[in-house]
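One structure coming up, written as structure tokens, with questions to follow.
The complex appears here minus one protein chain, its other protein chains still in place.
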Amino acid sequence: MTAPLSAVNEFVVCIANVNGTGSASANALFAKAVFAGGVPVAPKNIFPSNIQGLPTWFEVRISEAGHLGRRGDIDIMVGVNAQSLEADYAQVRPGGYFLYDSTKQLPQHFAREDITHYGVPLTALSADHFSDMRQRQLLSNTVYVGALAALFGMDLDRIKGQLARQFAGKERLIDANALALDLGHDYVRQHYGSDSCGLKIRELEPASERILMTGNSALGLGAVYAGATVMAWYPITPSTSVAEAFEAYCRRLRRTEDGEKRYAVIQAEDELAALGMVIGANWNGARGFTATSGPGISLMNEFFGLAYFAEVPAVVVNVQRAGPSTGMPTRTQQSDVLLSAYASHGDTKHPLLFPSDPAECFTAMADAFDLADRAQTPVLVMVDLDLGMNEYLSAPLAWPEGRSYDRGKVLDADALENLSERYGRYLDVDGDGIAWRTWPGSHPDKGAFFTRGTSRDRYAAYTERSEAYSDNMERLLRKWETIKTLVPEATLEHGDGEAEIGLICYGTSLLSTLEAVRGFDVPIDVLRLRAFPFSPNVGEFIARHRTVMLIEQNRDAQMRTLLVNELEIAPGLIHPVLHYDGMPIPANTIAEQMQRILRRTGIQVLDKEDVAA
Amino acid sequence: MTAPLSAVNEFVVCIANVNGTGSASANALFAKAVFAGGVPVAPKNIFPSNIQGLPTWFEVRISEAGHLGRRGDIDIMVGVNAQSLEADYAQVRPGGYFLYDSTKQLPQHFAREDITHYGVPLTALSADHFSDMRQRQLLSNTVYVGALAALFGMDLDRIKGQLARQFAGKERLIDANALALDLGHDYVRQHYGSDSCGLKIRELEPASERILMTGNSALGLGAVYAGATVMAWYPITPSTSVAEAFEAYCRRLRRTEDGEKRYAVIQAEDELAALGMVIGANWNGARGFTATSGPGISLMNEFFGLAYFAEVPAVVVNVQRAGPSTGMPTRTQQSDVLLSAYASHGDTKHPLLFPSDPAECFTAMADAFDLADRAQTPVLVMVDLDLGMNEYLSAPLAWPEGRSYDRGKVLDADALENLSERYGRYLDVDGDGIAWRTWPGSHPDKGAFFTRGTSRDRYAAYTERSEAYSDNMERLLRKWETIKTLVPEATLEHGDGEAEIGLICYGTSLLSTLEAVRGFDVPIDVLRLRAFPFSPNVGEFIARHRTVMLIEQNRDAQMRTLLVNELEIAPGLIHPVLHYDGMPIPANTIAEQMQRILRRTGIQVLDKEDVAA
Amino acid sequence: MSFIAPNFRHPEQGANGLGLRRSDYEGALSTLCAGCGHDSVSAAIVQACFEMDVEPHRVGKFSGIGCSSKTPNYFLNHSHGFNSVHGRMPSVATGAILGNRDLLYIGISGDGDTASIGMGQFIHAARRNLDMLYLVENNGCYGLTKGQDSATADLGSVSKTGVATELYGLDLCALALQSGASLVGRSFSGDKSQLVQLLKTAIAHRGFAFLDVISPCVTFNNTPASTKSYDYAREHIDVAGALDFVPHQSAIEIDYAEGEVQKVHLHDGSELLLEKVGKDAGALDDKTAALAAMNRAQDAGRMLTGLLYLDTELPDLHTVNRTVATPLNQLGQDELFPGLDALEQINAEQS
Partner (left out) sequence: MSFIAPNFRHPEQGANGLGLRRSDYEGALSTLCAGCGHDSVSAAIVQACFEMDVEPHRVGKFSGIGCSSKTPNYFLNHSHGFNSVHGRMPSVATGAILGNRDLLYIGISGDGDTASIGMGQFIHAARRNLDMLYLVENNGCYGLTKGQDSATADLGSVSKTGVATELYGLDLCALALQSGASLVGRSFSGDKSQLVQLLKTAIAHRGFAFLDVISPCVTFNNTPASTKSYDYAREHIDVAGALDFVPHQSAIEIDYAEGEVQKVHLHDGSELLLEKVGKDAGALDDKTAALAAMNRAQDAGRMLTGLLYLDTELPDLHTVNRTVATPLNQLGQDELFPGLDALEQINAEQS
């Protein structure tokens, strides 16, 4: 018999439920309460692409050590979905725990001897105390939160405090939920005592201030702070909540006293229109952006080419999901990297930013708008469903004192008035490939020009002359060189840079990568990419390491293609570590592939667990 | 003083005219007449993106030696466009010739001493003999053809024979044009005699049968022969004439006695709809295709992903033009290679075919349909404006005796009736990654399935299970391996494969590449790519050559990216030779860049002209 | 709703003329929310196809993306289906129809799928008078992406978000009519008998048959102040005139007072009997009158349901194209390959 697992602040809880039953708020309550107690958490919501009646999972990793990537197995399962009960039950780690709704009896064959069972009559308890049918269903979810609190030895008042915050102003809801919490808590105490479960949560004094927030909320708020005034979007999972957050924060922060808006949010008729609107707004000098996911990026290709060639700023948030085509709309992936970088027919390249947590999402919006304005080109902020829609632990959002908007090279009325030479919209006066633009309506007779996606000379006049065309395309390459100096540098996240083994990752692969690395007892450096094009330290890092691996969440090693292509690196030098099944990348997947690569390249290392075993 | 040029069957004529004046038929008459005399020609029409009144050039390279790429300079210019006259005049090679309309006097400063001038009163001659205003304008163009015939010593009857073919059935037009020919011819004979021009055309007995045809016509006809029944398209230069040719040949070859059509051509509302229609037709078992250019490819990204993931055959002809965005719609480029190969968000790859001349265009359509049906995936046939819209010298179109359509793996009613196992649309029963499909309506109760762009299991049932998703994505990679065995091999076009220097090219860069190579006195091998993914001999070729150069007509070396990425080759091993100004790539551009690369890599070679100089 | 009792007899108890049972027309288990209007529409389609003796495997089902677009999976399991991409169902259906003119084509879309991203393709499918049934399950919102307003949401209507719609709501029937559709009808998922009659008519019709079906989203847009809720629909419906569809198999002898009923012959030999309502009811193929009636109803805050327009004379796309009778996908190399002589001839012309 396997001994029951025992751990303090280091385990994984999974709640298997049915969507459309209102479990989201109960689940959030649990995760937020743990976090409020100072313990790092990483909740992940795994939901279906439908509205009601299908399985959904809420996985919470609790890790005092800060391992907040997905671990990939479950210590304690709350199984309240009959459809998936069998599989959920099977998924519990040996030694783990299984909490179920004992209102009905568990079928006979649910008889694992290697796990501990907790039956709690969730439905019955809720039915006994609440009369409204819908409320009964909702509150049966809160009952299991109470039960978990009892098992983990959590402070019930802490949870109730969180409850009060969550439902601020809705006293009736607070009272009902508090009662449901008690019901679950008391039932467990009465039937299982307070020491039956080896998994415990112990409150901590947090080392530093942290927040728990979704990436999409941080992106939306980031756009508000970055001065975006026009947002055009089309609903698509998992990007919708970027628009919702932007609008909600604007409503709060950007209205005049009499309710007039210093912003406009438009639900466009589709993604083509959304990007068209963004281009129109930016052309006119207003900061505009959109948020979308893969299918939207595909549809935007022609407009990306226009913005690149006509040199109109635009910011596009791409919250990636599992592709191709409709793919798995509620699963995560990093698989639009290649298309986003080279979107559009013809010779085109677009800068990409890769934030890794909410604080970076917030800053990335300011960076993206500054870069778009400065370089007069579309910039994509690349996140994924995992970061976008899950609450992520993060440093607080920060805006450096005194940071001001960089609107780039714009000649205003005064500058135009004082201009002595002939104004040329596409004249590279500064040698950095970026010419000066003007905004419509600025000056009665200077600075007007005709924007187009067709070839034109330096003065924006239409031409089909080969030399004018090449001249322009080459200036765009010069501009690309300038952009390299404007994007955020890759950062060394682990090691001292002197190891033989170098890992490269980006976005949401960071946490699991760091966790995987800690399992090896050889020096390993980890570099995190934060932008395309690549900062000079990326090429240096690759050159300096004997074995380089690139961790990403797609099938075709898309970032590797970009590295190889843009840095002129032999592909063989970069070993791909890939994960693409739609779930966030777990640390053990990375560790296994690393082992295999190291073995293949002749480097002998044992990972710490092997050593321990 | 420069001696007047003198050459037999080796020179370049350029006719500088105004578009919308009907010069196209006169120009074609000239080129076709030369060709009818057995002399190889390469006419190139350089026209503006407008309908009337802007400069247009018709450049004809005449080359008994078969150098039919663009040479890049002009031996004799016919300058009849006042707007561009100055620049056209300047462009004539020292020693060359300039023929102009002497109805009005040439301005004083047209006084080059290094060229020979021929004034022919084109307008006046035409006005004297024709009354209708429109006809006068049209026929003044024919007058210069007569004049050229006299200068080059061409057989006037040959031209008149060609005239009769061109206007078959329109006797009045034939007579008027014949008269115009005589007018120009006689005027030159009278005023300049028959020996004043050193450029001569001497008729040849052609070594082999050849045709002169546009790539687009051959593609359209190829689709007819390949059994396409549905064509959906949206007008866009330079692909429009593919649809026109398909429809015209269908009208001739595919109607029943009472005029019913065994085909349907639909002008769609846009390119998204065009590809959607093609996908619908192929899903239903009819061979359908579309033709478009860069902007259309950009718009089709989402549908490419659907067809890839749902595994529906589709054939798309991409007649490339200068991008990005609207770019230069009437100029040529090979700049949609990268996007076409990886079109769509998510992990996707699409086979591409690269025909180089009309005979290959014809065959490529049959190959594309067979490949699309066999691999159940979209296939792109990649040409460019140069090949698509210009008359190209080519071997005759050929269909191998007995070649039959490969409709791939389709279970018909009988096969379904006899099926003993459960039918699985995405079940890899043969291990090649390709499953069996069924066409709607085939069988009352077997074989129906639900096609979707979302994740599904092997039996086509919707699922979000990670394993089912990965399983499917990995099968698609197996299919990609199978596709590698189905595409045409790269061909060695020059050399014995044992040289130190290896050039790689594709599509319309072939002729100029071969001409450039002949200028070097070291052994050079030339490999021509005919498809993506690459056949095994491509990697071998690169490995075997000390210096490899890749010649292509885009700025960003897009095919190089594909080679590096798919064959895992160090980018440094492939030196890019690039041309992207919108004009067909000239041999001297290639030769110059080759020189530079060879010098850089330390290989000392002189090209033959240097030797001669 | 039917004002003439059906006199169609089933050959055997529970089976239709093809000997098939209703269950032979069903689909996979629905994953929609309990009470979603869309499930009622699926049931009506099952009913209509069953009663019309449609051969299930001779149907092609199409959709875009959305809750509504999932439904083709929930009826006619023996048909091939194609759940394409958002808003682009019409083009995929167009290609399929071109490829095989012999199947019955049913396209299901949502108001998001059709009225926003798919507007262009919708209008052009109508304009080509494609031979298909095009049905929009109209709930005034984007169900699958959690309840945003769609472009058919009426001015002032309030969904679960609590914010009243501030823009003009598009009337898809009026747009279809104005774009060349040859059959236009509107119904309500809660009115099964009317819907089944309309579906049968649409199936029997040759040409573009557009049905706008109010199909409430119980999760996001069934609030008291929503104009696409069950309650609102029940209270605001005006019926343009009852209709009875008489399949071509059944000989009918009906008594009706002259002038009260309009009789229309459909392409498959079926007949349609229409009760005339009100004295200003125009002929069924009077576009101007139909539009006026719809707009008047809308202005009065009413929803006009029933068969609103029918033109049985308008040629469908295949007729316009003069396509051969044999479906194009049935033509083999023998029929399609023009032969080597023709090729030689063409080569000769180019030399």
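First chain written, first letter: the chains are A, B and C, and each begins at residue 1.
What we mean here is this: contacts are C-beta pairs under 8 Å (C-beta built on N, C-alpha and C of every residue); 3 or more make two chains touch, one makes a residue touch a chain.
All values derive from a computational prediction rather than experimental measurement.
**Q** Consider the whole complex, including the chain that is not shown, and state which of A:230, A:243 or A:578 touches that chain.
**A** Checking each option in A:230, A:243 or A:578, the one touching the absent chain turns out to be A:230.
**Q** From the list A:6, A:284 or A:601, which touches the chain that is not on show?
**A** From the options A:6, A:284 or A:601, the contact with the absent chain belongs to A:284.
**Q** Out of C:47, C:129 or C:270, which residue would touch the omitted chain in the full complex?
**A** From the options C:47, C:129 or C:270, the contact with the absent chain belongs to C:129.
**Q** Touch as defined at the start, partner being the missing chain; which of C:67, C:119 or C:183 qualifies?
**A** Missing-chain contact among the listed residues: C:119.
**Q** With the missing chain put back, one of A:99, A:176 or A:221 would touch it. Which one?
**A** Missing-chain contact among the listed residues: A:221.
**Q** Since one chain isn't shown, list which residues of chain A touch it in the complete complex.
**A** Those residues of chain A that touch the unshown chain are 35-36, 209-213, 221, 224-225, 227, 229-230, 232, 249, 253-254, 256, 259-264, 266, 268-270, 272-286, 288, 302-303, 306, 396-399, 401, 404-405, 438-445, 448-454, 461-462.
**Q** On chain C, where is the contact patch with the chain that was removed from view?
**A** Residues of chain C in contact with the hidden chain: 116-120, 123-124, 127-129, 151, 166-168, 170-171, 174-175, 178-180, 287-288, 291-292, 295-296, 299, 320.
**Q** Footprint of the hidden chain on chain B, which residues?
**A** On the side of chain B, residues 20, 49-54, 234-237, 240, 267, 269-271, 295, 325-326 touch the unshown chain.
Convention: only the chains that are shown with their structure count from here on.
**Q** Can you give the whole-Å distance between the Cα centres of chain A and chain B?
**A** 44
**Q** Roughly how many whole angstrom separate the Cα centroids of chain A and chain C?
**A** Comparing mean C-alpha positions, chain C is 41 Å from chain A.
**Q** Can you list every residue of chain B that touches 2 or more other chains, as numbers and ranges?
**A** If we look for residues of chain B contacting two or more partner chains, we find 302, 306, 452-454.
**Q** Could you tell me which residues belong to chain C and also touch two or more other chains?
**A** 85
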